[in-house]
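Left out: one protein chain. Kept in place: all the others.
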């Protein structure tokens, strides 16, 4: 049934009812007050703020119930410990969580990248050993792909992987590692055969992450003051060969599987978050009486238009799983450029008051300032706006390379 | 004295006084009513409108006085029949004409391109024979460079020139010939040595223009309904070898001289014309009471800002003749993109009324509609906005080709 | 205002069947080449119109079954309008099937509906609506140039109305006029005594507008005098989305023309489509087209289902698609270079249609301000 479920049809609405009921029964009432979960997908929140919110007893209890109820990693196959949901179900679940003001318990890169890669390319032994700790939260992954000179250009990476007995020994440097602050595992690409051609001789492996295993983690401070990314100097990090996914020298192909999964976009939830953010901006404008300023009205109308269209993009993506590859670059470009624009307009509404930050050590900022600063990263990471336009022109429109 | 004259210094102001006096004494009073000469440099006027205005007796009389007074082709050396003015003097003269609401008598491409090319590269005999009829208005030139497949890419042009006795016989096709409607002479590039490398073997010549000399002129209708350009099919057009400038096979180098002269920009006058156009838009807004609409006010403030900056660009160009090559692409990009924007805003101010044209045959339009349509050509001709940005990036900023 | 998360969204397979059939038909029988001929004076081709009605069934699509239509909504009509917009079709689809039918349906006059809607649905009756103010703006509560007076049990109209689409080919005119009770909707057949229709010269020659003069012309009132502004408001929301769909079609076609040209036109030894500047213009056009498509899908469904955000969605769509179409037509022209602004190039026809449609039924700034009001700002 769920395979043919269409977003909005009777089966979907029945599903919606059932998850809503479960949420109502299980979400701790005080959880909504811990954090504004309705905007957590929007660039601008600091990892440390979210990490702290997750330590709240209400969140800990909610996490326990979600794990027990089987609502973690729900897109994973049942055999892998998931629910085997399709994207429509996940979107509906997240919509209901958003409506309730509580977060989905996600496992970050473990859930979206590592797990599905292991499901697709790992052995049965690897699946049995590596997937459950992701669901339980015991393994928290970060990604080790980018290197200082090879951001968009993976095939040239230089980090070495040497086989030593039944272990792989990794030496080199990685950068732009998001989630490194909180991670205890890493999945990475390293070059195990330096003699092979550029995109051959790469190996994909998971490894324990931290100083105890040769990872000298240096958090990278962003202009917002947050440390959402890190750089690692890797000297002799070890991992058993049984942690190599897809076999030695097969890393390029495995990495392409992983990067394909980055398309498992979160636009349905993101667009709801942007709508929530718009609502807060509209409330501020109403409170200040500036809703009578025709220039401000034009701006807010443009903002809502973007969000409504983004919401519709999300529905189109959900309705048409086949054609989505064509649209992923478009939707990334659309929301990241929108957010760069709207977050500037939002801060501009504060006028001179927006020049000041809250007092305190370590460059604290207002949520609007956070958004303004973080929005500048979103047009760069996961493919710059320039690269997205290239992809649209070449892959979607067929212009010559 | 005039060589060291600075725009705005005492010598320049003395010069201004003298030309103003001459204009006051010589401009026929009724000439200002014949046409809105203050906006004639802005894209949007049709060649046929200007041709008609020039037939008015007041204009004929004004032209006669300007020729007699030696105010035609004033940048040409005195020996060539000009006044040997520098650009500052020409700009001041044009400012005074603009203030008086009367046109400068210009000789179009004859004055700006052909004449200076002949001065630089022609023989004494050619100068004596070919320059005076430009000043008198007897020779009216159009330009035969572009070909259908070679717009921006001159070196590949295909029109053939064969030497037959003491004549050059030209066969081929030219396009985007502006001024063809009114011209009786052409300067063109043709390939006289097909065996030579791409940009060698070209020859630059002037020739009589018209059906009597093998030029089958087919006016190109623009979307405005005007015929400002033409395409020519050239079958055996003849011109004496004495009309070859710079020698057979030297055409590329002569053409580079000519194209360098396209930099003899008219920004000082153009910016005054844009200011005049802005004034008309501001008047319309005031009359309709829309000056109280904050959205419209923002638009008009932006428009005036562009014009004021353009005016200042013009002064900087005048003050710094050496550094101008760096700025020519910038000013072209600036004014053409500005005009594309402002002419749309201008027509938008008319709302639904702007959907209608004046009645009459042949697609007559209002001046605002004319501007709106013609502005789309200006971001294309004389180097598209894309090409101007390339030039700025490579030649001015030094980014790699 | 919440954005409804429930409505199913995907264009049904039947929509795609309709789209394919219509595109096949238009390409052969009513392509932009015919639109150009129409622009240069060719008469309205009623045979093509009747084939659209009979063979494709598009005229009855949005009219209830009880009045001889198919009983679908704007969602389905949007497919038709997009396809017509791709070819700049010059027939009275917007005038008759969108404005005319919507006005009759909104006015709720059963007798008028039974009399006129079956003919409109069948394509046999061409209707149009005269409702622009004296300045050409279609606005609820705006000034109207027509006065209706009761006389001898009927009504008599005097005055004039501009920006009436396709009035010269209409069989029946619906006219919004002032009465002592407020504005009302009136009906009179073409050729009525005292009615004269004159074509206007338009920037966009592919869509014909007329000025309608009324000198004591007899007319019937459809619905209730005084109810005209409510009727017009309902019509304008539908018209905004319908025109948005048409603009989407034009924008999409401009993108195609630009991409096709960029693949074949060479400069400096390469197809210009290999230059990143051209690629990025095209990518931005693609985003403009697909965002417009999202807007049209959102708004047509919202109006069909009468959701709370229907009005906001309509305003959004007209503003958004207007900007997107002009962007795409302008950039297609830029990519075509010199050829693009010649009379012979189809791109200029789209460019003029884009600028003109932008101001039909209210410009983008007006719609954004209305949208803000509808969001409670």
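A, B and C are the chain letters, set down in written order, and residue numbers restart from 1 in every chain.
Please note the rule applied: a contact is a pair of C-beta atoms (placed from the backbone, for glycine too) under 8 Å apart; a residue touches a chain by one contact, two chains touch by 3 or more.
All values reported here derive from a predicted model rather than from experimental measurement.
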Displayed chains contacted by the hidden chain, counting the whole assembly: A, B, C
Residue of A:128, A:196, A:256 or A:295 in touch with the missing chain, whole complex considered: A:295
Identified contact with the non-displayed chain, of A:165, A:211 or A:360: A:360
Contact set of subunit A toward the excluded chain (per top definition): 146, 149, 151-153, 175-176, 220-223, 225, 229, 295, 340, 344, 347-348, 351-360, 363-365, 369, 372-373, 376-377, 379-381, 384-386, 389
Contact footprint on subunit B, counting only the chain that is left out: 6-9, 13, 95, 272, 275, 282, 285-286, 291, 294, 297-298, 300-302, 304-305, 307-309, 311-313, 315-316, 318-320, 327, 330, 333-334, 386, 388-390, 392-394, 396-401
Contacts of subunit C with the absent chain, listed as residue ranges: 275-277, 280
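In the analysis below, only the chains that are shown with their structure count from here on.
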Dominant chain pairing [most C-beta pairs in contact]: A-C
Mean-CA-position distance for subunit B and subunit A (Å): 56
Contacts with two or more other chains, residues of subunit A listed in rising order: 294, 298
Subunit C residues counted as touching two or more neighbouring chains: 278, 365
